[in-house]
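Yeah, one chain of the complex is gone here, protein chain that is, but the others are all in their spots.
Chains: A, B and C, in written order; residue numbering restarts at 1 for each.
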Amino acid sequence: MAPVATTFFFYFLSGLTLLSGILVITRKNPVHSALALILGLLAQAGLYLMLYAPFVAGVQIILYAGGIMVLFLFVIMLVNIERSQKEEQFNKQWLVGILAAVALGGLFVLVYTKGTGLFPQAVSIPAESNNTQQIGELLYGQYMFAFEIASLLLLVAIIGAVVMAKKRI
Amino acid sequence: MLDYITSYLGMNTTPGQAGNVFWAVVYIFVVFGGVSVAVMAMNWLERKALAHFQIRLGPMRVGPHGLLQPIADAVKLLTKEDIIPDEADRFVFWIAPLIILCASFTVYIVIPFGPTHAITDLNIGILFMLGVSSLSVLGVVMAGWASNSHYPLIGSLRSSAQMISYEIAMGMAVVSAILMTSLNKSGTGTLSMIGIVEAQQQQQIWFLFKFFPLGFIAFAIFAIAMVAETNRAPFDLPEAESELTAGFHTEYSGLRWSLFMLGEYAAMIAVSSIAVTLWLGGWLRPFPNTLTGATWDLVFSLLPGFIFLALALIAFVGVIRMPKHAYFRIQTAGLAGFGVVLGLIGLILFIPPVRDRIQDIFWFVAKVAVFMYLYIWYRATFPRYRFDQLMKVGWKVLLPIAIGVLILTAILGVVL
Amino acid sequence: MGDQITKDPYISHLELGEPDKTFLDTNELIINMGPQHPATHGVLRVILKLDGEKVLGTECVIGYLHRGVEKIAENRTYTMFNPYVDRMDYVAAVSNGLGYCEAVEKLLNIEAPPRAKYIRVILTELNRLASHQLWLGTHALDIGAMTPLFYTFRDREEILKIFEKYCGARLTTHAFRIGGCQYETYDGFERDVKKFLDFVPPRIDEYEELLTTNRIWVERTRNVGKISAADCKALGVTGPVLRASGVKWDIRKALPYANYSEFDFEIPTGVNGDTYDRYMVRMQEMRQSLRIIRQAVEKIPEGPIMAKVPKVMKPPVGEVYHSIEAPKGELGYFVVSDGSTQPYRVRVRPPSFVNLQALDVMVRGQLVADVIAVIGTLDIVLGEVDR
Partner (left out) sequence: MPEETKSPTPPPSGEPKPPAGQAIPGSVQSTSAQKPLEKPAAPAKPAGPAPIPWESPLVTRLKAQYGSGVREANTYLGQNYLVLEPSITNEILQILRDEEQFDYCVDLTAVHYPKREKQFDLVWILYSFARNERLRVKTMLADGESFPSSVAIWPTANWLEREVYDMFGIKFDGHPDLKRILLPDGWKGYPLRKDYGIIQQDQEWIQINLGIESGQ
């Protein structure tokens, strides 16, 4: 399928991502923040699609937007919203914030000045049709170890959560 | 412009793949319009079928045999007062039904009604469907939270827990079907909806019967999980009227409420379409292997027309049985008109070019209709699960079986 | 929604196990169910204290339908009060009437003639069947099964038709008079009843087919709302609930009234005292009622239907307590006479009211959905709870 209006979609989705990011940190109501985050994740999924990574985009939607964010909302709804809404949202971490912003800005400037030379140029546009297969081969071949480490980490997290939540097992 | 429009007609692919925006838009209108009509028909059918299960007549007043009842309902819902509770979070309250509606309609983009009758064919089609349909959970959660009321909140918590739990079992069942698509010479499977049906065509078997009973078990798991996904009886806890009044949409009224309903029915049709695509051979007609040959092809291609003629006949019998009284004149005329329309559709379906292009759609819709009927049947027969039992069924029964089926399918796929 | 539940557990010495506290304590939620809730069978209001979906405690708020029936009784004559009792348990009006008439008859020291007693038994048992059918339909609907409601209402209709033919009313029948029955059976009464007896057993099988072995139904009702026989006795719970807990006690057998001692029937009992057993007990009770009706129709004697009753009833000074086995449990009337034409005091011992008290014991530690099932299985009628 021939790409349509690529530039427009790129800027549109990027802008949406940025906007939702700003909304996430400025909304006082945590539920609104979470909803903005979902919007950002969806926009990111669109960006993945534009990078010819449909599988990642699909997984992004299923896992992040559909699964994890719902659990986020779940937790946010169970804590007392009225109280957290009245509390001062911004804690006194201006210094750390400014440092992080400066560092990130420096990185951006670096990337901008060095240009695309920083990244290996894609030799060819990967074939879209077997994208999923390629990811699978990479995950279970080249990056097998990292993949298994990640799953082990998650397993530990699950067990930890169960232990914390349940007195008797 | 005209060239652009006509250029697609020769192509043997979906408008999305052909990159033809005009035809894509046309398809979108046709599919979404069709789904909306199907939802209305489903509404009528559910009320009628449920009524007959329960020895009632169901709607009889609006139009012959209540045929216009969905329209009357729609008019009623649109003209009702739209109430937003004072304490509700207005924005979230407003957007929640739209999210559900969008999520359940977006999936229709990739549903293949025929080899070329889809808006587009994504190479991650099934993943896309699962992902987008899982977004409807968000709408449910938001609706429950935004109402700022206890019943909706509990309903939405139940609903999200339920939908996430059953999505996993559902996903496992789907993966085992996808594995089956890779059982060809080149060993490449596909996630594309059209590709899945074509794989069944190539392998000369519906995946329902593949590695019997593995395919059947996977299908059964999906069939159960999809009922839970769409919050229908016996898994309708989020909107259990006897416990939580109406669950997450308790505070909704009028138009917004009808959007929920529209979304729910559209989602039912969508998940049924997934089941049909994955296991029941999508648009393929029954017995493509055993009943082959030009004669059988002709018989099966004529079937749609005959079925519509039979429906028309039933309508005319209804006309004859109508009481001969001035009071019923309009109703009788309406039913006769309905019969004539059905008959005309049947006759049109006999025209060879139409016949060839339409019969795929017919078989697909017919298979989906079976699922729709099952939905009604469940609702008439089963009591409601309790929440912990529901979770138990999802996590302790369906998920292990689904994983087992997946592993066995993989092993068989490698061995055979 | 802000109502606080009372701190004290109602029946503290029934040793209710404290619900497990989780390590990460979630907020307790107080939910107000009713008074206008589809599953509370009227205007019952239940305040639930929940931990997630688990019930930590309940409090019933009743009285929304209070009409002061007992006060009305003190200002009416014995005869005039008779129709009022129908308005208490309005789904089993005939039973109410039977209890009241027999109580006053006892106070007057008269007895209804045999034929009247047979008519009474037939109508009362038909009414028991109708009440159980209504219970089954609504109970199943609460648990989520829609269809039994329509099946039971279809068959209940036949009973109501017989009532209508007999006394002109379907629900609040006022079928009996003090001293007997006002009306002789209409022509074809026996035929109607026999026809009914023939077609109903398969229909009961039909209900059972939908529910008894239905996996979901069994899971929803087994071990739900369990109550032991000892708790039943302590809480004064009677009727099918008591019998489902394994106590073979039915006033029709234990302290026979009317002429129940002449009939051969069994008292169905359960074992576990859970919702499923209560369901099974009531289903069998329907069959036993049919058995009684069949015997009564076959044996019904000829004769007068009204005892000699004075035009102006002035029972001697005294008091009497008379109770019958209503569909919901022991329905008692404590009637005090001061020798005048009006009762000095009529106290109704309503089975629904007393049974409802057991709700708290039955649902503690269970889930919200079980509260619905238990309210359904207690078979309460708010008209009787509130009087």
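The rule is simple: a residue touches a chain if its C-beta (ideal position, glycine included) is under 8 Å from a C-beta of that chain, and two chains touch if they have at least 3 such contacts.
Worth saying up front: this structure is predicted, and the values here are computed from it rather than measured.
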item	value
Displayed chains contacted by the hidden chain, counting the whole assembly	C
Residue of C:178, C:216, C:235 or C:280 touching the missing chain in the full complex	C:235
For chain C, the residues touching the chain missing from this view	6, 8, 10-14, 62-63, 66, 68, 70-72, 74-75, 102, 106-111, 233-237, 247, 249, 254-258, 307-310, 312, 314-323, 330, 332, 334, 336, 338-339, 344-345, 347, 349, 353-354, 356-357, 386-387
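Quick note on the criterion: only the chains that are shown with their structure count from here on.
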item	value
Chain ID, smallest distance between chain and overall C-alpha centroids	B
Geometric centre distance via CA averages, chain C-chain B, whole Å	45
Centroid spacing, where centroids are CA-atom means, of chain A and chain B in whole angstrom	32
Footprint of chain A on chain B - complex, ascending	16-17, 19, 21, 89, 91-92, 120, 122-124, 127-128, 130-132, 134-135, 137-138, 141-142, 145, 153, 157, 160-161, 164, 167, 188-189, 191
Partner chain B, residues of chain A touching it in the complex	1-2, 4, 29, 31-32, 35, 38, 54-55, 57-59, 61-62, 65-67, 69-71, 73-74, 77, 128-133
Touch list for chain C against partner chain B, complex	1, 29, 31-32, 37-39, 53, 140-147, 149-151, 154, 210-211, 214, 216-217, 219-220, 367-370, 372
